[in-house]
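Every protein chain except one is present and positioned as in the full complex.
Presenting subunit A:
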Amino acid sequence: MDRKQCCVKLSVQPSRGLMDEKFIILVQNVFPGFQLTLHALYKCDDGHSWEAFAHHAASAIGTVNVSEDPSLGGTYSGVEPMGLLWSLRPVPGSKPWLRMRKMNVRTPMVVTISVYPGHQTEGFLDQVSLAGVVVERWYMAPGVRRIPITEAGLTATLFLPPGPGPFPGLLDLWGGGAKLVEYRSALLASRGFASLALDYLTPKVTIETGKMVDNQYFERAYKVLEQHPQILSSRIAIIGLSLGTCITFKMAVYSQVAKLRCIVCINGSHVQPIDGSVEQILSFFNKNAEKNRFNNENQVICRDLLLPIPTDPSLKVDVGQLQCPLLLVVGEDDQNWPAHESAMDIKEMMERAGNSHLLTLLSYPDAGHLIEPPFTPFAKASSFRDVSSRQMLVVLWGGETAGHSRAQEDAWRKMLVFLRANLYGGANTDATSFSNL
């Protein structure tokens, strides 16, 4: 038996973590200066395999600490504690244009981290590693309760933190990808917020009747939160991404029913027919479909659909009337929505109206459209089924791997601080006493 092989020690701490937690990867007992490759392998629920790798050289005491030592090359470089997760990409030979989204939040993402000798770039699965460990990454903390909601004609899932509560509540709205996307809500519940993930494009009622939901659908969802005995009715917020921001802005400014404590809008816009329902908003976009461009790789760039930002007040939610704090998150390289231009217009409208003190803007130069919870693989473009046309396209989201991943980490942390300050805040709050992140 090779004595050296017996000695190499690889550890990842924690071995079972939440999706937004950092881990520490440590290699020990190798020769000083030893060249090695750290490799991550993930097989997602759909059966696709993803990998990432980083080249390191052991220190003078024969160790590599991924949180402190730079990657000399691989799928990322530099000191990046979580690089092996966010730089994961489909293994060679995979179906193209994949995007990793965990739809089953009750099981963890299981990643195998291994050490290989030398600086390698391929053929990892054809060899035996020096050492390997398995890491679980969870969206749901123990005790988080997952409750399917079908009342009031809704298709939704409520996630409640463990404990008696009462908890602040969140309405969680995704974009045109449709379906019931639970992972952000599951993670928010693991961080102390009751969160309702809502399917508003492909809910049961739309599948069965062919009709899209009206604006009351969202107000009914709000009411589920407001009336829940374990949720504080005065501490409800909405978080929207992409198309979800249209709903968020509309409800925050115009809804008589929703009394929102704050809102979070990520890479979306206030531009929409303000009296319109979801169907009308989508028609409005589709009217401008000729503005869609294609790049050299035949990926569609949709950001021009809403440009130029209109001056007609019936085509923009009047954010000057907003009465609650707004956290606006912008990926400046968003190729799918004109997030930056919309943000500039929102800022100007709020400054003119005198409520810009409610606005917090986070703007990230190298980030694209899909600013999601951190430490998951970055996708610059992916296959997307357009919900109206039912067409399968390859959509360019934008962003650059490292910059986008850092933006996700920073935006998530700041979003949690914003939500805690607004939803947990009180007379003697120290929002930063939440130091687990």
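As a convention for this text, a contact is a pair of C-beta atoms (placed from the backbone, for glycine too) under 8 Å apart; a residue touches a chain by one contact, two chains touch by 3 or more; residues count from 1.
Following the convention adopted for this analysis, contacts and distances are computed from a predicted model.
Going by its UniProt record, the hidden chain of the complex is named "Bile acid-CoA:amino acid N-acyltransferase-like" among "Phosphatidylinositol glycan anchor biosynthesis class O", "Ribonuclease P/MRP protein subunit POP5", "Alpha-1,3-glucosyltransferase" or "Bile acid-CoA:amino acid N-acyltransferase-like". Contact with the undisplayed chain is limited, among A:G47, A:P96, A:G118 or A:P142, to A:P142. Contact with the chain not shown here comes from a single listed residue; of A:V133, A:I149, A:A178 or A:V417, that residue is A:V133. Between the chain not shown and the residues A:P81, A:P117, A:G165 or A:P273, the one that touches is A:G165.
In the complete complex, the residue from A:T150, A:S234, A:S283 or A:N298 that touches the missing chain is A:S234.
Taking the whole complex into account, subunit A touches the unshown chain at residues 1-3, 5-7, 9-11, 14-18, 21, 29, 110, 112, 114, 128-136, 138, 141-143, 145, 162-168, 190, 192, 226-235, 424-426, 428-430, 433-436.
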